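Just dropping this structure here.
With one protein chain held back, the other chains of the complex are shown just where they sit.
Labels run A and B following the written order; every chain starts at residue 1.
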Amino acid sequence: MMDLSVEIPGLFNYWIVIILMMAGFYIVISHGNLVKKIVGLNVFQVSVFTLYISMSKIDGGAAPILDETIKSYSNPLPHVLILTAIVVGVATTALGLALIVRIRDAYGTIEEDDIIELERTDT
Amino acid sequence: MNNHSVLRVVSKFMIPYILLFALYVQFHGDFGPGGGFQAGVIFAAAFILYGLIYGIENARKVLPATATRILLALGVILYAGVGFAGIYFGGNYLDYNVLAATATGGQHLGIFLVEFGVGTTVAATMVTIFFVFSGQDF
Partner (left out) sequence: MALTAYAIIRLRNLFAVVILSGIFSLLAALLYVLLTAVDVAFTEASVGAGISTLLMLATLSITSEYEKKPAHSAVLPILIVVVTGAALIYGTLDMPLYGAADAPANLHLIPRFIEQSGTEIGIPNIVTSILASYRGYDTLGETVVIFTAAIGVLVLLGRGHNRWRPGMRKSVTPEDREEEV
């Protein structure tokens, strides 16, 4: 294993990502409000995007738009993947929010605990 | 929102430029940052702004529900159709090289059409979702 004093700045980006990811994960599992769960999922999603984008960065690399004077570019493939993932992410978010609106119609609440309570009393 | 005259005037001034910027992003995506996904969203944002300021009913008059639904499908059909055009001209599915006389010309044409399909679908999707959420989708 390498000397840790060299490794710490090099891996810092992953740790930021993990902190954000865990923040999103915490929101999803600990909060009963469905809108807040969606926000948590979004935070989680952005952390994954950041992971990919930070992996694509190369020291001294320019944005991947071809030019005669530039020698080194960032890795464009993660950019493509995340570009589509963001738009698909908003589409799925919209679907989730639509489900929440329907749940609100059916149960009159968007709190998970209340929904479980209603289910129990119904049956 | 009907009584905010500043908002009404400013948005009336802004919306054409937003649409123009969306088209620029759409067709300039080959050379700079941009492309179908971003252009679609910006294009939709112009309609959503119009809907917010002038009321959803008026926005629906500009862009009826039927039109958004047709555009929604049309984008996907355009994309898939470009793929089949590749087969028709003797290449593989989504092979743009055969679409024009030269390979790079074919790629240009193919990417242009495909990005346009993506932009159409994304814009129609965002507008549809927004109008459905504001409860005026009929």
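The rule we apply is simple: a residue touches a chain if its C-beta (ideal position, glycine included) is under 8 Å from a C-beta of that chain, and two chains touch if they have at least 3 such contacts.
Only a predicted model underlies this, so the values are computations on that prediction, with no experimental measurement involved.
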For the chain that got dropped from the picture, name the residues of chain A it touches.
1, 7, 9-16, 18-27, 29-33, 35-36, 38-40, 42-43, 46, 49-50, 53-59, 61-67, 72-80, 82-84, 86-95, 97-102, 104-105, 109-111, 113-114
Residues of chain B touching the missing chain are 25, 29-35, 37-38, 41-42, 44-45, 48, 69, 72-73, 75-76, 79-80, 83, 93-94, 96, 103-105, 107-108, 110-111, 114-115, 117-118, 121-122, 124-126, 128-130, 132-135, 137-138
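Simple rule for what comes next: only the chains that are shown with their structure count from here on.
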Any idea how many Å lie between the Cα centroids of chain A and chain B?
25
Residues of chain A defined as touching chain B within the complex
63, 65, 83-84, 86-87, 91, 94, 97-98, 101
Considering only the defined contacts, which chain B positions touch chain A in the complex?
31-33, 35, 37, 41, 122, 125, 129, 132-133
